[in-house]
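Pasting in a structure now, in structure tokens, and then I'll have a few things to ask.
Then we have subunit A:
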Amino acid sequence: MIKLSRISKSFGRNEVLKGIDLTVEKGEVVAILGPSGSGKTTLLRCINYLEKPSDGEISIAEFTVNCRKPAKKDIHTLRQKTAMVFQQYNLFRHKTALENVMEGLVVVKKLTKEEARKLSAELLEKVGLGTKLDAYPSQLSGGQQQRVGIARALALNPEVILFDEPTSALDPELVGEVLAVIRKIAKEGITMIIVTHEMGFAQDVANHVVFMDGGVIVEEGSPKVIFQSPKEERTKQFLARITPESAYSI
Partner candidate 1 sequence: MGAQFDITAVFEYFVKLLPFIKISLLIVAGSIVVGLGVGFLVALPRLYRIPVLQRISQVYASFFRGTPILIQLFLFYYGLPELLKTVHIDVSRVPVLYFVILTYGLHSAAYISEGIRAAVTTVDRGQIEAGYAVGMTGFQAFTRIVFPQALAVAIPILGNLIIATLKDTSLAFTLGVMELTAKSQSLGQLSRHFIESYIALAAIYFILSFLLEKVFFALERRLLRHESRSETAERVSLGKKWLKRRLETKVAWTKGGTGI
Partner candidate 2 sequence: MTLDPSFIWTAFVQILPAIPTTLYITIVSMFFGLLIGTAVVLIRIYKVPVLHPLAAGYVTLIRGTPMLTHLLLIYFGLPMLIDSLAESFGWSFRSVSIPMIGFAYISFSITAGAYMSEVVRSGIIAVDRGQLEAAHSVGMTTFQALRRIVLPQAFAASLPNLSNGVIGMLHGSTLAFTVSVVDINAQAQIVASSNWKFFEAYLAAAVIFWGLTVLVERLTALIEKRINLYNRGGVT
């Protein structure tokens, strides 16, 4: 179980997160929606401390970090319990697809190279890249790179995988293959938090939807409730503006 309490974050005088509370149950798939600048990506990046929250508490599987005074060791432990899939993929440029997946297993999980290779190859097979093991990121399409990114995250067997707009940087025709992979692993009961603009996908895959705006959670609930009968005016406006346009990419 993941529990965020009173997470806040300011860039200078600009308060981006204003005390967020969020609980994610084990095996749950949470989609975070919201207009750009709502703080959703910042919140996600706070969970694995790529952004340093100004205040609050992060607790993942009984392990708690106080953001007021985090120890370096705690941050490291937190990161070992999470994995992330980036908007810009961020595959290690100097490593092949296979090596990208192996890297965390060998360096962080201390698996032997053989074990790591076997597991990584299986995972790449699973995301449909069994034939691209030795390709470098520069030789892969955006969709393929992102699928390697997902395999890299899966390999670590984390408590939660954080998806930061995983399809935003992709050409429209490549979005489908990535969403299909995420959908597939969502069914396996892996806890996931997904920041996304793909409304149809969120509605389809998530068990829980969070709508953020202006650094606060405006509304949260089951996809059915949020998409079909939102209570808050801001949610309604946002959905009205965005749903018709992105419907095509479902």
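As a working rule, contacts are C-beta pairs under 8 Å (C-beta built on N, C-alpha and C of every residue); 3 or more make two chains touch, one makes a residue touch a chain; residues count from 1.
Selection rule, in plain terms: all candidates are chains of the complex that A comes from, given by their letters.
On a predicted model such as this, the values are computed, not experimentally measured, just so you know.
Asks: Could you work out which candidate touches subunit A in the complex, given the options 1 or 2?
Replies: Answer for subunit A: candidate 1.
Asks: In the complex formed with candidate 1, which residues of subunit A make contact?
Replies: 48-50, 76, 79-80, 82-84, 86, 88, 90-96, 103-104, 107-109, 136-139, 152-153, 156, 162
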